[in-house]
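One protein chain omitted, others in place.
For subunit A:
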Amino acid sequence: MTDKERFVPDEGLAPASTALPSAGPMEELTSPPRSQWRDVWDQFKTHKGAMIGAMLFILIVASVYLGPFFWDIDPTKIDIRARNQGPSWEHPFGTDQLGRDMLARMMAGGATSVSVGITAMLLALFLGSFIGVLAGFFKKLDGPLMRLTDLFLALPLLPLLLVMMLLFREPLAATFGLERGIFILIVAAIGITSWMPTARIVRGDVLAIKEREFVMAARSIGTNNSKIISRHILPNVLSPIMVSATLGIATAIITESALSFLGLGFPPDFPTWGRLLFDGVDYLQQYPERVFWPGLAISLTVLSVNYLGDGLRDALDPRIRGR
């Protein structure tokens, strides 16, 4: 609530500490101006947790997308004679009850989970920024759009998501094919139910920015509304959008896994981390590692993304930066 008022958008100006000449030597004055993103990066580097989180996230994303090129066992290949094997050089994570290689399944599942997370986040971000900018910029739309946001916030989300999965699974699977249909359904369901926080934050920032002098200057030289929004408003609300983007990935991955865990996500033969966890629960007593690996993957991904978002929030906040 108060964050909105305290947040002062940066206009690409260097912070006062570097722009104002101090008692230092004269060379400092002639050094080239530093860009905003350079400052953000310098601040981001000092946050140890965020750096580790960013590296871990890149590592996870790289291994789930590029891993299959190096580990080319088909995740759906059934080898019933090699079922329920423990870890070995042939199968580092062992095999499941049908003899499918767990490492390959983990990578395939991760690719799906991360794709769902990123796509759902993009959808939620687009919806949230769109509604937030409209509500903040056009006074007439503010009331209705914010009431709509409040209504969506009052919906019980997890039960509704479950109901949506139940209702639209069949028709979408029939039109787009089983896997793609469910992918679209999950992404749409998560996106539609998680745009509200972004919309609120963006609206608050837009409300503050549109009263600033540079917007008035742009208007006075005859810039039309769409240009003002795309050229002057949007670049200045980029930082809250980026922070909610990282946090959005985390929520989307957890929601997808929760749906899969409750048996309402992707079909059984189509691995995602949540589904692997769900399948592993049946063999909990004999092979606890089958639950452990997917769960650890989900938790590590979400933890790294959360730390990344934390560092990004600090780095993008001009009040903290430069100190």
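Annotations for the structure displayed:
Following the convention adopted for this analysis, a contact is a pair of C-beta atoms (placed from the backbone, for glycine too) under 8 Å apart; a residue touches a chain by one contact, two chains touch by 3 or more; residues count from 1.
The rule is simple: contacts and distances are computed from a predicted model.
Matching "Hydrogenase iron-sulfur subunit", "histidine kinase", "Fe-S-cluster-containing dehydrogenase component" or "ABC transporter substrate-binding protein" against the UniProt entry of the left-out chain gives the name "ABC transporter substrate-binding protein". Within the set A:Leu157, A:Ala208 or A:Leu234, the residue that contacts the chain not displayed is A:Leu157.
One chain is missing from the display, and on subunit A it is touched by residues 49, 150-151, 154-160, 162-164, 166-168, 170-171, 250, 254, 257-258, 261-264, 274, 277, 281, 284-285, 288, 291-292, 295-296, 298-299, 302-303, 306-307, 310.
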